[in-house]
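Note sheet for the following structure.
A protein chain is absent from this complex, but the other protein chains hold their places.
Every chain is named by a letter (A and B) in the order it is written, and numbering of its residues begins at 1.
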Amino acid sequence: MGKMELENVSVIIPEKASSTTGFFTKPRKPFKEKIIEIILLLLTVLSSILIFFVMFFVISKAIPVLKASGFSFVFSGGWDENFLNAWQTSGEQSALKFGALPLIAGTVLTTSGALVFCLTFGLGCAIFLSEMCPAWLRKPLESTVRLLAAIPSVIYGLIGLMIVVPFISKHLISNELSLRMIKICALDGTSLLAGIIVLSMMIGPIFIAMASDAIKSAPKIYKEASLALGLSHWRTIVKIILPAARNGIVAGAILAAGRAIGEAIALSMVTGSVANLPNPAHGLVFFLEPVRTLASTIVDNAEGMSVAACESALFACGSFLLLSCVLLSLFSRIFSGNLRTGGVSDK
Amino acid sequence: MENNRCKIKVKNLSVWYKSFQALREVSMEIYPQSITGLIGPSGCGKSTFLRCMNRLNDLVASFRLEGNIDIDDYNIYKPETDVVMIRRKVGMVFQQPNPFPMSIFDNVAFGVREHNPRIKKGELEDIVIDSLKRANLWDEVKDKLNVSGLSLSGGQQQRLCIARVLAVSPEIILLDEPCSALDPVSTAKIEELLFHLKDSYTVLVVTHNLGQARRISDYIGFFLNGNLVEYGKAADLVVKPSEKSTEDYLAGNFG
Partner (left out) sequence: MLGHAACWLSGLLTLFLLLFIVIFLVLKGIHVISWDFIATNPKPSLDQNLTGGIFTPVIGTFLLVAMGTLFALPWALATAIYLAEYSEGNLWVGPIRTGIDILSGVPTIVFAIFGLAIFTNPHLSLFSTMVEDVANAKAFGRSFMVSSITMAMMVLPFIIKSIEEAIKAVPSAYREAAYGMGISKWRTIRKIVLPSAIPGIITGVVLGIGRIAGDTAIVWLCLGGSMTLTGTQPWWQPQNWLATLQNTGSTLTTYIFYSSPAGEGNSPDKAFGAGLILIIIIFALNSLVDYWGRYRTLREE
């Protein structure tokens, strides 16, 4: 009997409760919750379509110049004259033709030069940090990498301009050399080389951080197995650890490349701000010639934006930048997708 | 027991991780052409002991060691020792099968190539085939040598790891719970394999499976809280242990 009663009680009480309080609150609460969820969803969608809005806007602004220039935007030079022309004529139809070859070349050259440094010194440092570093040095080195990555680009630019550029002009450029080149471009130290060095200092730490993470997360069991087989530490790193960390390293390099392509201020300070196409026929002087990247062009020519033709030309630079960075982001997603498994895949 | 010279001679081995002492004054002589089983409850220091034999513990920053380990009368913890040479002599098989993410052939060939980069192709193939045969794996994989080692079953992977060790012709083989991740059939295959191996190698096996220890070992060492409590011929130790704690453990009174 007692059991019966207990059962009855336990059934009735919740029903009672929900019928008294639930009558008023039940319909209202989910409604409020629903509204909140919808607001959150809207803001979320807004954050993610922002990129499409930016892309749409930048590319649509770029279209007049891209249309008028066609392929010659990529394959011909003369940016500085084009720009001056467009500025002075205030954008007649003829002034919409631009040639950005030197800018694209400048971007590609500085970025790939910096990547070369990353994949040598940067990778070396990442290996050192994650495999060889004595315990007492690890924390300081990790902080160093993080702080270097946090230094604003304008400071790298300042240091490049005050140290690297004078060094190049004093020690690498002789008077005869600059006289010989005077017809082509002024050699004053602001150069492709300076750009590469400054850019390497900037993106190196970003790469080191990602690469050493990848190396650290390479499965320990492989390392132990390889060492137990009697391989030296170095051979284990080369044959087992780096291959296992490959995807993370590639993702880091892609991320670093994206940062390098988009860097504007520091490069505008140290590369000479001349839309010059360095000529490989000059031998090593190639690296001492001034260049300008797509991104630093936007900074240098920003005042031109009040003329429609110039504005469109700058947006054309911007859309090239934007598209390459979007592609790099998508690309690095492919590689970092495997990161969680330590970059190991069945081949 | 004393009829042949010992292969590994451990004397007063004490090990610390930071301030925690994992091994206490362990002394032990390990004989060639035999299987020595190491048993004891979890955390008693069996793996630590094993990993001292090939100096894999050097990887642990907080690791500290006192005492001697002589292999063929050579103290492997002498400062001028080349650890790489030690590890070539002392092969190791881990608890979790860990073939490299490469083909079956390359897994076995890997160490050989590294030790002898100019080896002829035919020679290398001979070694790989021979090792796979000795590891009782050849019949199962001979048609798919170019398939990833990771695509094999757990038991096959473990035998692949054994083949990988055999290929570099060590003298001593350490196995740390080689069967704990395997099913009974695979376990039986490995046990059979170990039994054949002892003719040519000195084998040390850590195991949690007392039945296995009884079946395969010639000698058994029982560890407890970092101490080597008892060590002797497998038959004697199992039948009438001289220590109370060994008896309790064998009777299943420990975790």
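Please note the rule applied: a contact is a pair of C-beta atoms (placed from the backbone, for glycine too) under 8 Å apart; a residue touches a chain by one contact, two chains touch by 3 or more.
If you're wondering where the values come from, they're calculated on a predicted model, not measured in any experiment.
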Tell me the shown chains the invisible chain touches, ordered by label.
-> A
Would you indicate which residue among A:L101, A:L177 or A:M305 is in contact with the undisplayed chain?
-> A:M305
Touch criterion as defined above, residue of A:V54, A:V74 or A:I184 at the omitted chain = A:V54
Which of A:I36, A:I63, A:V116 or A:I182 contacts the chain that the document leaves out | A:I36
Mind listing the subunit A residues that contact the chain we can't see here?
-> 29, 32-33, 36-37, 39-41, 43-52, 54, 57-58, 61, 120-125, 127-129, 131-133, 137, 140-141, 143-148, 150-155, 157-159, 161-163, 201, 204-205, 208, 234, 237-238, 255, 258, 261-265, 268-269, 295, 298-299, 302-303, 305-306, 311, 314-315, 318, 321-322, 325-326, 328-330, 333
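One rule holds for everything that comes next: only the chains that are shown with their structure count from here on.
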Chain-centre distance (mean CA atoms) for subunit A and subunit B, in whole Å, is 48
In the complex with subunit A, residue positions of subunit B that touch it | 54, 56, 59, 61, 84-85, 87-92, 94, 96, 98, 100-103, 110-111, 114-115, 148, 150-151, 161, 164-165, 168, 170
Where on subunit A is subunit B touching in the complex?
-> 135, 219, 221-232, 235, 239-240, 243-244, 344-347
